[in-house]
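Complex shown without one protein chain; remaining protein chains in place.
As written, the chain order gives the labels A and B, with residue 1 at the start of each chain.
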Amino acid sequence: MIKIINFLGTPSREKFSLFVPIGIFLFSLGLIDVTLNSLFDVNITSFFPRGLNYFTPLIFGFLGLYYLRIEFSGNKMLDKLNININSNWFNSILTLLIIFVLIQNIPPLLNWLIIDANFVGTTKKDCSDSGACWIFIKIWFPRLMYGLYPNAELWRINTSFIMLITLVVALFYIPIKLKKYLIIFLIFVFPFIMFNLIHGGNFGLVWVETTAWGGLSLTFIISVFALILCFPIGMFLALGRRSSAPVTRYASIGFIEFWRGVPLITVLFMASVMFPMFLPDGVYMDKLFRVIIAITLFEAAYMAEVIRGGLQALPRGQYDAAKSLGMGYWRLHLLVILPQALKLVIPGIANTFLALVKDTPLILVVGLLELVGMIDMAKTNPDWLGFATEGYVFAGILFWIICFNMSRYSQRLEEKYKTDR
Amino acid sequence: MNLGITTFLDKRPKIKKYFPQIITLLFIIFIFGYFTYNAQVNMDNRGIDFGLRFLGEEASFDISFTPFVEYDGTKPYAKAYLVGLVNTLIVAAIGIFFATILGVIIGISRLSSNYLISKISEWYIEIFRNIPLLLQLFFWYFAALRALPLPKEAINFFDIAYLSIKGLYVPRFVWTNGSVFLFSIVAAIVAIFFVFKYTRIQQEKSGRRIPAFLISLGIIIVLPLLTFLIGGVSLTFEHPELKQLSKTIYNYIGGVAIIPELMALAAALSLYTATFIAECVRAGIMGVTKGQKEAAASIGLTPGQILRLVVMPQALRIIIPPTTNQYLNLTKNSSLAAAIAYPDLVLVFAGTAMMQTGRAIEIISITMLTYLSISIAISILMNWYNKKIAIKEK
Partner (left out) sequence: MLKYLKQLTSLVAVIAVLFAFTTESMAAKKSKTLKNTIKKGFVRCGVSQGLPGFSNADASGNWTGVDVDVCRAVAAAVLGDASKVKFTPLSAKERFTALTAGEIDILSRNTTWTLSRDADIGLTFVGVNFYDGQGFMVRKSSGITSTSDFKSGLSACVNIGTTTELNMRDFFTANGITYEPVVFEKADEVVAAYDSGRCDTYTTDKSGLAAQRTKLSNPDDHIVLPETISKEPLGPVVRQGDAVWEDIVRWSLNIMIEAEEYGINSSNADAMKTSENPQIKRLVGAEGELGAALGLDNDWSLRIIKQVGNYGESYKRNISDTGILPDRGPNELWTKGGILYVPPAR
């Protein structure tokens, strides 16, 4: 077979000017065939017998790439191309298949997403059938972001999040002396401020019941509160697991393994249905608070494992040196061990936070409407039936942007802190 | 900080040692006691009694997907629990199977020298890892599978399987004397085990290499086939047929119906977990030091042999523990079936059964204990495996 293809001779550097144009021509022919076929439904190779029709672009492309496969051709671009996607026949076939699949699928997708989509309008009638109906998202956007929170009070949610972001950003730019105070403020004082702002009832703010909180803001409220609260609990659990006292150790292990062994859904059911039975008669705790407590305990177990990893990575010498200075257990840990361990596991903590954000959509099974729950509500509204795809694609894109950036950020953190040691 | 209590404790070192433990113990006892007392009071007030007696009561609800277990509404709640558990294990097994295959392929492609392939694997991992699993599940179930046609215009796979909005219908295997066939398979596996053991001992003793793989292949093919010829085993297929139930309602009768809920759950779980498994595989293969590959090449092994005899065994050591963790995550994530109508343990037991009987505490505890047992079993297995393959440092 190779002999047939090689009637022009093997591709080699000497015959560069012969093979390269032929190769490029054949390759482009294959590409054009697929493009015309998928975009315009035009079949330029229809004169070939039936079955061969589907394979002609592949054959053309394969031949083209074969002719282009000149080792050490001297042309930098060609060499780079050859090493990367054309190193042998298997690779070239895979490359061709991938390119063809992309050509066949990306244009219709872009078509649906952007070109034929409807952006302008106010009712369902403004949506045409061929493209995505982004009007649906536009109209429901405030609900998707803020849930059923009253429109007049939205400034409270916005203020708390702007405050949070400014404080976290400031954490990186203020001098080290003030950092400690800022962290203490962030962990101990800010939650109260945020809670009061959003919940209302005090300081003259209108009370908004927790069943009205929803949308993406609820996702972040739960994530922020759970992260701040699960951190100290996780720390205690990690220390407890490493202690030599049997009671503390086994209690910590039991706690951690229990929460890590059960799915989050059962934990949420436990919080919404079982937990009220454990409260004294007549005492009622709001469902959102119960859910936040449940999620906090759940994440604390994972956080404990992450922190334990950091504690284990510290050399024994640190413990010995601190003890030789006469430090007791708590002083040793607070001043020497924990600062170093926590610095090691900052990427792990970022990962836990990322997992927390990805787990929050589950709360819709207990009736709290965060972003995905609000989309469910929007898509079953009688005026807007049939836009499930647009809703989920929008939520997917939104979550993807948030999570992707967070994971990139945690990777950067990992690199930054790795060089310190 | 010299509180009175610290000086008190310092003078009595023995008590100081046990003091924190006693405090912790008292705290735990207090918390448990407080909860139990409150629960008791609440239940007395409402006239609810606590107990597992309800498990013997008739369930009086049906479940749509019950392969392998005989179930109808007259069976007790304990049977419903079993059906839920089996369904959970089924979706977990399917998910693990596809996730592993997909994960290995993507993991290896990530390391390919072909730029396009490695880039596409990278994008696959980034996309499917950063979208919440529940969202992916909803997309597959409410958006993708709802777009399938009605049974009358079902997608036809060579007249054997049919795909419609009501599910994927495949032929049912109808065995006569199926147990004989199963025994033959078990016997074949045992025989293969002994064959491998024997050939290994032979190789170590005398250097003689017996083609164990070919022999085992022969055994696993011939032995079951024999049961067909002389064991009285026979296999027929029951094909799904389109039946008209009314002017416009059609459905497939016969064969096995794989409900769309199962398909959506398995698809979402596989695609999501495959990203994590791909990362584990990649870490494993990259974790084998380059020196190993170079040394193997220097003694004349071909690239295929290098992969099989040198790289994979060492890579597996790194790959298997985190991958097993991912399998566990997949099993726990299968509980998301409660959000779509797939009758797994959570939906059937902690959903319908709990709502019909009202026994929240017992049912949720049993459900949590079930998942906990599965986790602990896998952890114990993993620990045993780790100890077994641990490199004994000199």
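Convention: a contact is a pair of C-beta atoms (placed from the backbone, for glycine too) under 8 Å apart; a residue touches a chain by one contact, two chains touch by 3 or more.
Remember, it's a predicted structure, so these values are computed and weren't measured experimentally.
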Which of these, B:179, B:206 or B:248, touches the one chain of the complex that we don't see?
B:248
Hidden partner chain, touching residue among A:84, A:159 or A:211:
A:211
Answer key for B:36, B:60, B:113 or B:386 versus the chain not shown reads B:60
Across the whole complex, the chain not displayed is touched by chain B residues 42-43, 45-48, 60-64, 72-73, 142, 146, 150, 165-166, 243, 245-249, 251-253, 257, 259-260, 338-341, 343, 347, 351-352, 354-358, 360
Interface residues of chain A (partner: the chain not displayed):
148, 209, 211, 272-273, 276-277, 279, 282-284, 287, 365-367, 376-377, 380, 382, 385-386
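Operating definition for what follows: only the chains that are shown with their structure count from here on.
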Averaged over CA atoms, how far is the centre of chain A from the centre of chain B? Could you give it in whole Å?
24
Chain A partner, complex, touching residues on chain B are 17-18, 20-22, 24-25, 28, 35, 38-39, 41-43, 45, 112-117, 120, 126-127, 129-136, 138-139, 142-143, 146, 332-333, 335-336, 338-339, 346, 350, 354, 360-361, 364-365, 367-368, 371-372, 374-376, 379
Considering the complex alone, what residue numbers of chain A touch chain B?
83-85, 87, 91, 94-95, 98-99, 245-248, 251, 257-258, 260-266, 269-270, 273-274, 277-281, 358-362, 364-365, 372, 376, 388-389, 392-393, 395-396, 399-400, 403-404, 407
